[in-house]
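Before I ask anything, here is the structure I am working with.
Every protein chain but one is kept in place in this view of the complex.
And then subunit A:
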């Protein structure tokens, strides 16, 4: 996306704002004032109140959120960024909406369903501390993991673990609309106890003739080391799914799981262009062979040298610096900084940057040469 050159009027407005309020956006000046009057008020952001917290599985909970009236709504399968204050540290994470748009239209609430990530700073805090009545900041809904309009062909779903959440939103939506198209779901989890919405999916499969749901556990409930014969995803599962001739397959789960699923689909002759993926988090960073790279954080006069570079954001934080950051996946641009020299690789697209000075998002950039960056 290219930003347009601001018009004279816009520039004048920015100048006046910065003169009167010491910030380019006048709203920022009033933000804490509004928050002080009512935590749901904001001149810049959308706020949402936690209405209820429900347990789903041993390590997964659902939060019912009521966004402010002017929040723009969503399409089943989309996600939002949630910003919350974790022990004073403003943290942004991305979660899919697990509820149906029908629920939003009916009572103005949405739900997110979040699994506790082992050692996760934010999800752990949410599970322990984010209770009914709290207020969080949310973004508008976004994402392409949605049903196409006027769809009338069968769809297939492949999910693993908490990857069920955007699919659940779609299933609930279709169920509320009497299942307009046949849908087939393959859902993988460690044990029977780990299926999020397991009973709802089973009930839906019994009630709706056009919906088939397969819950496939990898391990026995009683002994997590006792592997069941049918696991994990294999050619037979894919074969069964493809028999329903899905026009579109929606795939959501951890990165390695998605790679295996796509490989199996390709081997079964399915066109991968008809596969839509939801990918959160960063793919594993490939370490490029070669000499160690040196990263200089110029403004802080800090230097680190490593032959195992992670993202520049991780490296800066590892060096004790605290650059601002938001989503940590290249979406929100909060972490944008000026790279003054050197070359970086975008870990999502694999794209190499120029070697010139330019703005980069440090959360998705890993150095491929010595890099100097203005942090």
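Just so we're on the same page, contacts are C-beta pairs under 8 Å (C-beta built on N, C-alpha and C of every residue); 3 or more make two chains touch, one makes a residue touch a chain; residues count from 1.
Throughout what follows, contacts and distances are computed from a predicted model.
Undergrad: Among "Protein translocase subunit SecD", "2-oxoacid:ferredoxin oxidoreductase subunit beta", "Acyl-CoA desaturase" or "Iron only hydrogenase large subunit", find the name that the UniProt record gives to the complex chain excluded from display.
TA: "Acyl-CoA desaturase"
Undergrad: Can you tell me which of A:146, A:282, A:325 or A:363 touches the chain that was removed from the display?
TA: Counting the whole complex, the residue in contact with the absent chain is A:325.
Undergrad: Of A:36, A:118 or A:284, which residue touches the hidden chain?
TA: Of these options, the touching residue for the absent chain is A:36.
Undergrad: Looking at A:91, A:170 or A:353, which residue reaches the missing chain?
TA: A:91
Undergrad: Spell out, residue by residue, where the missing chain touches subunit A.
TA: Interface with the chain not displayed, on the subunit A side: 15-16, 18-20, 22-23, 28-33, 35-36, 85, 87-91, 322-325, 334.
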